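For chain A:
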Amino acid sequence: MGTTSRATYKPAGLLSRGQCLLFGALLLIPCIELLFDLGISAPTRFVLGFAIVGIGLNVVVGFTGLLHLGIAAFMAIGAYAFAILTCTIYPFQLGFWPGLFAALCIGALAGAFLGAPTLRLRGDYLAIVTLGFGEIVQDLLKNLEPITKGTQGINPLPAPWFFGLTFASDTPKSWYFLYLAILILCTILVRNLEHSRVGRQWFAVREDELAARCMAIRPDKVKLTALAVGAGLAALGGALLASLISSTGEPGNYDFQISILALCIVIVGGIGSMTGVIVGALVMVGMNSILLPILGQKLQQAGIGTTTSVYLAPDNYKYLLFGLALVLMMRFRPKGIVAAREEDH
Partner candidate 1 sequence: MSASNSLLLEIHELTAGYGSIEVLHGVSIQVHTGEIVSLIGGNGAGKSTSLSCISGIVPLRSGAVRFAGESLAGVAAHAIVKRGLVQVPEGRKIFPRMTVLENLRMGAYARTDRAAIESDLEEVYALFEILKGRSSQLGGTLSGGEQQMLAIGRALMSRPKLLMMDEPSMGIAPLLVAKIFEAVKSLRARGLTILLVEQNARAALKLADRGYVLETGRVVLSGTGAELLSDPRVQAAYLGE
Partner candidate 2 sequence: MFDWFDSDVLLQQLLLGLSNGMIIALIALGYTMVYGIIELINFAHGDLFMLGSFLALTLVGAAMNCGLVDPALMGESSHWWLLGTLVVVCGIFCGGLNLCIDHFAYKPLRRASKLSQLVAAIGVSFIIVNLGLFWGGLPMEVLGGGGAAAAPKDFPHLVSDVNLLGEESFVVMTWNDVVIFVVTIPLMIGLTLFVKFTKLGMAMRATAQHATAARLMGVDVNKVIAATFAIGGFLGGAASVLYANYNSTVSFQMGFRAGMDAFTAAVLGGIGSLPGAMLGGLLIGLVRAMSDQYVGSEWTNVVVFSLLVLILIFRPTGLLGLKQREKV
């Protein structure tokens, strides 16, 4: 802060301090599990996948200020592209890494392609159009049955391999490390963008589109880049999650609720902050796939929730808890758990 001399200026590091700490902590989880079996590294892999989706959405919503309500569509596109290009019931059979890369590219292309007609739309008009895309993509996946197998889902999908090491479903820790490495890589790359000309253009368009235009920045191009990056990362996340469960699931698994989940990850974590997004993924997805199941299990073991009454089953309070958490969060920490840009400098 407040340094003027050029000698003291250093370009931004590969990762911010907060990110280093966070990744350090994430790295520790499976290491601790080698000693005590907490059973959380396996479900945490989903958190990592969603964190990548969150980072992508953050580029669109946080960095560029475009309200996007259909990111799940791009997860679906990523998952299905990955599946069609790798699964043996199709002729392409690319293998994990080329498939993943292709999913990323196809997702980015789709993001740009679907984004093109929406560039002139303002805030909430854009929101409804992206929401519409979310629905359309789901319907397309359901209806184009010969290609997507309709609602059957495509399986099995290849597991990752890494220098001769293939991953099996009973080795969650190796997946965990690989996915964490991919997440770190994505964080670094997006952080590179954030601190470059591209990121500056995103921020400028978000802060004041007109002023940015008067600086010869073309908002359509900038928004398109953001949408493509966001969609590409969402597709990557979708493909990774699909590979994790070795199936694309049904098209219905990529519905509006997932888009909302991704949006909540970004906003609850701290909009505009990548550290925040990863924390958000930990909180939102973690609550879902780690905390609530463990809680439910404990309650059951204590003999609670075994009745047939709707009111006494803990599962039936999930919506309520989730909703309350969101409302209270916005009331008391509207900028999210990690407020943007606190991490910088």
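Convention: a residue touches a chain if its C-beta (ideal position, glycine included) is under 8 Å from a C-beta of that chain, and two chains touch if they have at least 3 such contacts; residues count from 1.
Selection criteria: all candidates are chains of the complex that A comes from, given by their letters.
None of the values given here were measured: they were computed from a predicted structure.
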Complex member touching chain A, one of 1 or 2
2
Note which residues of chain A are touching candidate 2 in the complex, please.
61, 67, 117-118, 120-125, 127-129, 131-133, 135-136, 139-140, 142-143, 210, 256, 260, 263-264, 267-268, 271, 308-311, 316-320, 322-327, 329-331, 334-335
